[in-house]
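Heads up, one of the protein chains got dropped from this complex, but the rest are sitting where they should.
So, subunit A:
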Amino acid sequence: MDSLIAASARALAAGDALGALKRVALRDDPPALALRGIAMAQLGEHSRARELLRRAARGFGAHEELARARCLVAEAEVALAMRDLGGSPRSLAAAAATLDAHADHGNALQARLIAARKFLLLGRLDEAAATLAPLDARGLAPSLAAVAELTAAELALRSLRTGAAQAALARAHEAAERARVPALLAEVAEARAALSRPAARRRSAGGEETLRLDEVEALLGSDALVVDACRRGVGAGDAWRPLARRPVLFALARGLAEAWPGDVDREALIAYAFNTRHPDETLRARLRVEVGRLRALVAPLTGIEATARGFVLKPHGGREVAVLAPPIDGDQASLLALLSDGAAWSTSALALALGASQRTVQRALAELEAAGRVRAIGRARAQRWLSPPLTGFTTILLLPAALPIE
């Protein structure tokens, strides 16, 4: 590299983005463009930064593929901070392979972390897990290690493995302290706070209590028969029957579970599941059919017996019955509970799961989106809804590690 590039990089490494910019402001050769892009990103000028990094990547010659790959990674990082998730995962993977081939393992890992975070933000949890699994955070720069552990924690939380999430957050905290980046520490603290907030309520005939995430995990891991109104399904131990697409069956299961160990009379079940106060003979017949369907679906977990006035749950092996409900009532809370699995949901799937009209769901989603509590990706029919990440993923640009120069 030449002297002003070195001086500019020296300023950037010392945290002086303006000083770095000043030294190369008027130059358009690729290393100068890359440094300008990184300085602009640190100053929060994301779209300008992206354009400069793109031009830098294009400007490096075919024999300078290492420098080009570093520019691609920096550009992807900026795009992630902008929440522009449109870029191709293939070019990022190719850049990571190039970096590995040149023994630049730090930047290669950063490229894969960006890919994993992108998959998480897109609700593609399996791909996020597959990208993250082979990464080894040990022996890395502390800030990179902290981001890797935060990403692992997010993934663990989405699949309700709070023990794994807590362990990852503890490692993230330790790495963030070593990195001495206040924004990273704040993100870890925020994610840890999310673990101790009420995540759900346990309702039964006797009343209700609030549960933290680890208590939810413990309940789902116990032998109890759980009717889960957050994820819309029925589970016991390892067995799980999703009912998100069967709102009537789910309403019946929930009605029966809330009355357990008592029974529920037919009129009440009809009113609850079919949303009407005027039961007639056709509805009674329909109730018999739907109960029959539910009975068949949950047969391995529990029996459903007819009583003189209605129906009662008879779980196998003397299991307890519990109902998990979102921490507060209302359409919005139910939507958030459904989205908390981190997957991407369509409006119609949400409406179906909640047994509400699409119009109602859209209204609730619009309010939640305005409050920043849900995110939409895609447009029109391809639009999908996601909860925002539990960990921020926003504030940290690790760009200095991606300097395109030796």
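One rule holds in what follows: contacts are C-beta pairs under 8 Å (C-beta built on N, C-alpha and C of every residue); 3 or more make two chains touch, one makes a residue touch a chain; residues count from 1.
As a convention for this text, contacts and distances are computed from a predicted model.
Novice: Which choice in "Acyl carrier protein", "Nitrile hydratase subunit beta", "Glutamine cyclotransferase" or "ABC transporter substrate-binding protein" gives the name that UniProt lists for the one chain left out?
Specialist: From the listed options "Acyl carrier protein", "Nitrile hydratase subunit beta", "Glutamine cyclotransferase" or "ABC transporter substrate-binding protein", the omitted chain resolves to "Glutamine cyclotransferase".
Novice: So which of A:Arg10, A:Arg180, A:Arg197 or A:Arg284 would be touching the chain we can't see?
Specialist: That would be A:Arg10, which touches the missing chain.
Novice: Please pick, from A:Asp16, A:Glu45 or A:Glu64, the residue that touches the omitted chain in the full complex.
Specialist: Answer from the full complex: A:Glu64 touches the omitted chain.
Novice: Sort through A:Asp29, A:Asp223, A:Asp280 or A:Glu369 and give me the one touching the missing partner chain.
Specialist: Residue touching the chain left out of view: A:Asp29.
Novice: Pick out the residues on subunit A that sit against the missing chain.
Specialist: 1-7, 10, 13, 23, 27-29, 31, 61, 63-67, 102-103, 406
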